[in-house]
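My structure is below; once you've seen it, I'll send some questions.
One protein chain is absent from this view; the other protein chains keep their places.
The chains carry the letters A, B and C, assigned in the order they are written, with residues numbered from 1 in each.
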Amino acid sequence: MQRFPNILLDGYRNFMSGRYADARDRYKALAEHGQNPSTLVIACSDSRAAPELIFDAGPGELFVIRNVANMVPPYEPDGHFHATSAALEFAVQALKVTDIVVMGHGRCGGIRAALDPSAEPLSPGDFIGRWMSLVRPAAEQIGANDVMTPAERQTALERVSIRNSIENLRTFPEIKALEDAGKIALHGAWFDISTGELWVMDAETRDFIRPDV
Amino acid sequence: MQRFPNILLDGYRNFMSGRYADARDRYKALAEHGQNPSTLVIACSDSRAAPELIFDAGPGELFVIRNVANMVPPYEPDGHFHATSAALEFAVQALKVTDIVVMGHGRCGGIRAALDPSAEPLSPGDFIGRWMSLVRPAAEQIGANDVMTPAERQTALERVSIRNSIENLRTFPEIKALEDAGKIALHGAWFDISTGELWVMDAETRDFIRPDV
Amino acid sequence: MQRFPNILLDGYRNFMSGRYADARDRYKALAEHGQNPSTLVIACSDSRAAPELIFDAGPGELFVIRNVANMVPPYEPDGHFHATSAALEFAVQALKVTDIVVMGHGRCGGIRAALDPSAEPLSPGDFIGRWMSLVRPAAEQIGANDVMTPAERQTALERVSIRNSIENLRTFPEIKALEDAGKIALHGAWFDISTGELWVMDAETRDFIRPDV
Partner (left out) sequence: MQRFPNILLDGYRNFMSGRYADARDRYKALAEHGQNPSTLVIACSDSRAAPELIFDAGPGELFVIRNVANMVPPYEPDGHFHATSAALEFAVQALKVTDIVVMGHGRCGGIRAALDPSAEPLSPGDFIGRWMSLVRPAAEQIGANDVMTPAERQTALERVSIRNSIENLRTFPEIKALEDAGKIALHGAWFDISTGELWVMDAETRDFIRPDV
């Protein structure tokens, strides 16, 4: 048979003899009683930005959506398939999470593509082009800025995009109502792959700052 | 200010003093040279089934899509927002991954919802209902079986859904062509939260079996 | 004379110099005082699923019925010859066993035949066809499922059939009365020939799970 990747089997062996062995009872209980995470993290598919690593989270702690550039589309109850909106609905309505974190990161390939006006579609379907159009107005404005460096423009759009997704979260009537009632809190975070620094969004100023850790 | 969840800040502190400290150079190199993962994992948003934990994967190893019930919709180049298809396109066309793993797991809440004909929409948008309709024909067939137990029906649909997603991957012309050319391999896996067992799909019989680990 | 199979004579020699020599007194006592097993096992005739091997049982421990696919027919006091019902009656009424185990196994040829709608009778008497009709409704329902693999359908019916036999045990008035009085317990078990795994039926959910051994 076609072989399952060895690197994954090796890793699984490590898991079983390490973390799983230590948390056997926790996994059993999570299977029996179900999951009950209080936090939803919307993170990027990027291999360098796994929230479980960055937040040192164990089984049962984080409900996680991962897509390119950790984005939330606006509320579109149009009967199409919506991977992100479906997971949002499940986290908020079924699991009743109390915190939603939109976590971006530096050197994001999706954001880089959005900033590149000469980028060719990756395939005839151009799914990335369409997906990144979620930040098009901001990308066009920042991309046209010729006094910031490319790295500055990239970091700027990464952070603008996080704020944009948080605004889109509020277009979901149920999330808006829960936030207004003080039952759910929306957060932004940005992880610097190069230095390991975590920046979190100040809810009032909407600036990204280093938390006191 | 509205406080960023303490549990995440605590976890981040552990990360910085632990795994990051050990892998500082690796993160720096990954920032400088970019990511180059060979594997895309499509996993569930479930808090108990993070692929980085189960495969003991470090930074840069796995490009990860996470949505409810780890599903892949069929190819639909219709100009709508497609979180999953966009991430697929990015992984296959830009990162040129050589392996795609669809990883399901036991006790999946999305699959349970799909099997429950009396399930009410979670919200007026009914995003979960629409999303889970991706496995509707199989869910109806298995759901109508009254000689298997609920848990047996659930495990059956979890595995059928993985095969279904793998078939949907093949509706993407680029993935189909790469697979035919032997340049990409599609895998299925199913993780048993209760026991920690990993089952992988035999590429020929499409049965799930325990790998010799 | 027509020769008794050498392989059996050789095995008998091993028995006499091995296990019998070790258990000579036990056999003598069992002859003198009679048998007094507490457990009846209903197992398959399959050469790969002998309960004495799987449960490492010595002389006097297990009263054993073996037929194709380890099945129990429903109570039929019709005056015909009933090999299985007669042995059941003897175990329950004369030996007063306290536990009855219906033990199925993977790759069961009888179950495979039951799932194959195109199977021809093995002989004009079609005894197997008639015998396997004991699980016909379940076989038809599972056999018609075209989203599960053949191996998945087979395992499903093997387990359904065990539950079916346990239900049939309860159609025997004496067994039902003893179970209601807490004097006899009915169990299900399923042995995986390929891996050696034993799965036992949870009495409440009726699911098959791995016991903590």
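Note that a contact is a pair of C-beta atoms (placed from the backbone, for glycine too) under 8 Å apart; a residue touches a chain by one contact, two chains touch by 3 or more.
What you see is a predicted model; the values in this text were computed from it and never measured.
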item: Which displayed chains the hidden chain touches across the whole complex; value: C
item: Residues of subunit C (touch criterion as defined above) contacting the omitted chain; value: 1-2, 4-5, 7-9, 11-16, 18-20, 24, 27-28, 30-32, 34-35, 37-39, 45-48, 50, 52-68, 71, 73, 75-77, 79-91, 93-94, 99, 101, 106-107, 109-110, 122-128, 130-132, 134, 172-174, 185, 187, 189, 193-196, 198, 200, 202-204, 211, 213
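Everything that follows uses one rule, which is that only the chains that are shown with their structure count from here on.
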item: Distance between chain centroids, defined by C-alpha means - subunit B, subunit C (Å); value: 40
item: CA centroid of subunit A to CA centroid of subunit C, Å; value: 53
item: Sequence positions of subunit A contacting 2 or more other chains; value: none
